[in-house]
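Presented below is the structure to which this report refers.
In this view, the complex is presented without one of its protein chains, the others remaining in place.
To keep things simple, chains are lettered A and B as they appear, and every chain counts its residues starting from 1.
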Amino acid sequence: MKVKLLLEILGFVALTAIVAMTPFFISDFRSREFAIVGMYFIALLGLGILTGYSGQISLGHGAFMAIGGYTTAILSVDGISGHQLRDIWTIPIAGIVAGLAGLLVGLPALRLSGLYLALITFGIAVSFPQLPKKFEGFFGGTSGKILNLVKAPFGLDVTPNDWMYYLTWGIALFLLAVAWWLLRGKTGRALQAIRDSEVAAASSGINLAFYKTLAFGISAFYAGVAGALYAMASAYVNPDTFAIILSVYLVVGLAVGGLGSLVGLIAGAALIYFLQNHADAVARWLNHLPAVDLNPKQPGISSLIFGAVLIVVMLLLPTGAGGLLRRLLGPLTTRLYTRS
Amino acid sequence: MVVAAFTWTEFAQQLAAGIREGSIYAGLALALVIIYRSTRVINFAQGEMATFTTFIAWSLMNHGLSFWTAFPIVLAIAFVGGVGIERILIRPVENASVLTIVIVTLGLALLLNGLMSMIWGGQNRQFHGPFSTRTIDVGGVPISVQDIGIVVTSLALVLLLALFFRYTKLGLALRAAAVNPDSSRLVGVRVGWMLALGWGIAAVLGAVAGMMIAPVVFLDPNMMQTILLYAFAAAVLGGLDSPVGAVVGGILLGVTITLLGRYVEFIGSTLKLPAALMLILVLLLVRPGGLFGKVAVRRV
Partner (left out) sequence: MSLLELRDVEARYGPVKALHGVTLSVDEGELVAVLGANGAGKTTTLRAVSGTVKRDGELTFSGARLPRRAEATARAGIAHVPEGRGTFSELSVWENLRLGAYTRRRGNVKEDAARVFNYFPRLEERRDQQAGTLSGGEQQMLALGRAIMARPRLLLLDEPSLGLAPLLVTEIFRVLATMKSEEGISVLVVEQNANLALAHASRAYVLEVGRVVVDGTSDELRKNESVRKSYLGY
């Protein structure tokens, strides 16, 4: 067991190093892109705790991101009694507000199971964008709110995009460590027990209501943080910033990243970002194949490619990137155990 | 909150419109339930599959065929398409997690949507349905013939299916494969093909729903998206594993939100779907399995 722990810590350190070094090798614009991937990663971490570990499916996590994003927007633009908050300090608040909303959703969710829960949360995702339109005064209606542009603090000589990158990934790595620590302890075991068999878990003395609601709250907190960061990066929130499809993309990212995996979710986050924004690149790459003649600018091509890639990825890797990692690294690590 | 100016005539018309909407939801919800019962998966591509077959109908009619000539051809294509999709896309992942299979259906939905835009373009189109748009007098209330036609066709199809499931050997085998695939194999039922058959039937239901609703709304690649959401709601309302529930849920939902949308100003047209959602959520808290569904009690 000690070997596994050591490996995991080493892996985390390696990851941190890679993340820290990357901006030196990429353009400023790419930093921004990678930052957004990081935001998706944070949201996926939360969703992974909820679905991968406690087994509750949510197709509405985009709504929690929206809550976080709007909290940041309102606090930094309208402020509290006129006093605007610095954007960074709004992040934990956004997380907590979203987390509370998650607890609120988690309570009735206790009564629902499986796909009923999935569809209800999907309904939440669909209905949520209507709220800002209805309560215009507070939320800024369809035109939304405009935030101050992000600036590096303390006059540090870093571009806004690089700053966003470091801020996002710093938070992401921290939250990854928190998630990892939570899940390897009693909480993680309780959640997995619940996922595998609620009846058995309950008869073993696990408080289902507590852990299931907690999972919802934590996952919503993560999503809220991601939403806050996204609002900061976009400098703009309106009902379309966190569209319905976002909730769908998150679940896609989770599946591709792998249920029950934490690091694999980075792959999931990367995929959803890439497919959304660079589907034309895939089209151009495919044109290299004989008999393929796609017009990258044609309407519908990006959906077609997104869908096709999803299908192919899921058929090839049903357990996602995390499953692949486990299959590759599993035999290696077991050999290490048996030797020691 | 409540709108004034209530007339019985208008109420009857709204009711008729609600039933018509509801019968479309019922058809699509039934398709969802059939697939859910056999594969435990929600087919997120059901709406796009329906729209796709409706586009095929439109193309056939554009080439000179009448609606009723194109109708059986489209149903046949839909059936084969549904079977094909199950065998090619779903079979490889049928033992994977539910999430994985759901993502495959999502991918399919995106793919079909993109394909439709590519082949037919995104603009709205007129779809000439088989029923005339004139109204007839029903007890003093002008009701559109088209509405009646839609309701009758949808319900006739549902009835045919019910008879098929209840009284034929194949229908029995389909039900058996859905409730107990292991035992079904032991009596010689080819469970894999039963699943494919379920998808084929669901595709046919979707095709009919699409061809019924297209004359009312415009035909474009996103035509079925909102309707699919209502169909989800109807299926959940009725109980995901209950075909009867899907039909009842569909009609009930259609009537309820049409009336709510018309008579409760706060809801209007923007909050129809959230309102539907709220109602269903409340119902599920009281009856977690929906109106007719069963909450599985599993032995540990």
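Quick note on the criterion: contacts are C-beta pairs under 8 Å (C-beta built on N, C-alpha and C of every residue); 3 or more make two chains touch, one makes a residue touch a chain.
All of these numbers come straight from a predicted model, not from anything done at the bench.
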Visible chains in contact with the missing one: B
Selected from B:Val189, B:Ala202, B:Met223 or B:Leu273 as touching the chain missing from the view: B:Val189
Chain not shown: contacting residue from B:Ser59, B:Asn180 or B:Asn222: B:Asn180
Contacts of chain B with the absent chain, listed as residue ranges: 169, 172-173, 175-176, 179-180, 182-191
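Note that only the chains that are shown with their structure count from here on.
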Averaged-CA centre spacing for the pair chain B and chain A, given as whole angstrom: 32
Touch list for chain A against partner chain B, complex: 51, 57, 108, 111-116, 118-120, 122-124, 126-127, 130, 133-134, 197, 199-200, 203, 248, 251-252, 254-256, 259, 298-311, 314-315, 318-320
Parts of chain B lying in touch with chain A, wherever the complex brings them together: 36, 42, 89, 92-93, 96-100, 102-104, 106-118, 121-122, 221, 229, 232-233, 235-236, 240, 270-271, 273-274, 276-277, 280-281, 284-285, 288, 290, 295, 298, 300
